[in-house]
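Before we start, here is the structure in question, set down as structure tokens.
Yeah, one chain of the complex is gone here, protein chain that is, but the others are all in their spots.
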Amino acid sequence: MQRPGILTLTTDFGNDGPYVAAMKGVVLGLAPGTQIVDVSHTIAPQNILEGAFVLGEIVDAYPEGTVHLVVVDPGVGTDRRLIAASVAEQWFVLPDNGLITGVARTRKPAGVWEITNPSIRRATVSATFHGRDILAPAAAHLLRGGDPAALGSVRTRFVTLRNFNPMEDDQGFVGEVIFRDAFGNLITNIAADALAAHPFDDWRVEVAGERIDGIGRAYGDYPTGSLIALIGSTGWLEVAAVNGDAASQLSAGSGTTVWVRKKNGRTTA
Amino acid sequence: MQRPGILTLTTDFGNDGPYVAAMKGVVLGLAPGTQIVDVSHTIAPQNILEGAFVLGEIVDAYPEGTVHLVVVDPGVGTDRRLIAASVAEQWFVLPDNGLITGVARTRKPAGVWEITNPSIRRATVSATFHGRDILAPAAAHLLRGGDPAALGSVRTRFVTLRNFNPMEDDQGFVGEVIFRDAFGNLITNIAADALAAHPFDDWRVEVAGERIDGIGRAYGDYPTGSLIALIGSTGWLEVAAVNGDAASQLSAGSGTTVWVRKKNGRTTA
Partner (left out) sequence: MQRPGILTLTTDFGNDGPYVAAMKGVVLGLAPGTQIVDVSHTIAPQNILEGAFVLGEIVDAYPEGTVHLVVVDPGVGTDRRLIAASVAEQWFVLPDNGLITGVARTRKPAGVWEITNPSIRRATVSATFHGRDILAPAAAHLLRGGDPAALGSVRTRFVTLRNFNPMEDDQGFVGEVIFRDAFGNLITNIAADALAAHPFDDWRVEVAGERIDGIGRAYGDYPTGSLIALIGSTGWLEVAAVNGDAASQLSAGSGTTVWVRKKNGRTTA
């Protein structure tokens, strides 16, 4: 017998109401035994960028065959598409509004299907809750090993967001904070790879009026309260306060501009 | 071998402490392999109406045999009853304080049993945590396919709340907001069925000093920021701000009065 599949859920539905549990009930009814993992239900309401970031961070930790159901869907009830994408031997079931960006940024999708088959959805489809009525049944179809081609026709294009790419010039990079975590760490859209051309000590990070000299390694290397820049656990440059809250300390958050400049270059001041 | 059952949990215990995890441990020890789904643990403390609403919203999404364990229990340690109710081929294990109202409003219970059997509970019963010590073992008993009659004697009456029924007169309905969701949508106690006697365009919704003309279909049909009334995903009239937060915009929430009036009728002003 096939082992039941893994489904992860990422939404902006909040942890308080019935919406998430309704989606889970639909999946468990159609694909009994599915192991469900909540990634986050507190993506900022209708913030596609934040959803795309969180989703992109977890992919490498999941085994092949995992199905990721993601609902941050400001366009529900309009003609935006719903898609199922096969990337890195995993499935992504979501609105085609850019949510796939964090995953597809460095991984080429093996295939994308539009979800249109009226027989793979709940009998009554609400105008406001396609997560429960269309996406959950589509995820269950894939969890049961169903053919993706049964969902609808192949798509060759899908929507991506530009925010994952910082600007680059001869002095370095200008990017932005794309996520503030529970510790107040500010995670930027500047990847470690982009900074590897120079020793980490040769960079200077500027954010919210503060300058940080060099890019460090671990929180434990610095005194409590120090503002530091380091490469986080998934390869992004982040700004942190050791045993403190950098976001509060700097009054910074998603969208705050971050400069990473070569030390021998111009400053922004 | 029988597939392990599904247990949902709805409480006001919060997501922060050990209480929910203790209940889960008890269930997993007694009914190994049970699939546990958290519905919400942030029901407002001791708010039975909110618990009853959330529970009522998820029933249709769950398969037969699901056991729903619900603990919003201001009367713990007094002589309020604990019951197990069979409704819609699912089980509801909860204090008899009105929590069943949202489920039983439109579905007749097939049977209700009081939970009194001292051998189906933990060896030591705390005076303040019957969720862990009595209800969790009762739920585990049902998850293992146990006879409900072993829990205690049959009850023919159970407590229901009046708040799910708006007042009706010849001009329409006067109801109230019963839930504010994570998007700030205001869900009322007025059901779509009640409004079906007239075309949706012929109604006017009045709430917190604002008038909304007609009842719409989907968020996507209106410009961002518009205040709209529509039928939500589970059949209740709700008031929403398109891509915004109606609750904040109107300073409204649970208990706010909502008028739904025929357009050719009297207004409240």
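Just so it is clear, A and B label the chains in written order, and each chain counts residues from 1 on its own.
The rule is simple: contacts are C-beta pairs under 8 Å (C-beta built on N, C-alpha and C of every residue); 3 or more make two chains touch, one makes a residue touch a chain.
Computed from a predicted model, the values in this text were never measured in an experiment.
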Which of A:Thr78, A:Thr106 or A:Asn243 contacts the chain that the document leaves out: A:Asn243
Contact residue for the chain not shown (choose from B:Ala21, B:Ala110 or B:Met167): B:Ala21
Full-complex contact with the absent chain, from A:Val67, A:Leu99, A:Leu230 or A:Val260: A:Leu230
Sites on chain A contacted by the missing partner chain, in the whole complex: 3-4, 6, 8, 15, 35, 37-43, 53-55, 57-58, 61-63, 66, 179, 181-183, 217-221, 230, 232-234, 243, 245
Interface residues of chain B (partner: the chain not displayed): 12-26, 28-29, 32-33, 36, 38, 41-42, 45-46, 74-78, 126-129, 132-133
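Throughout what follows, only the chains that are shown with their structure count from here on.
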Chain A-chain B separation of Cα centroids, rounded to whole Å: 31
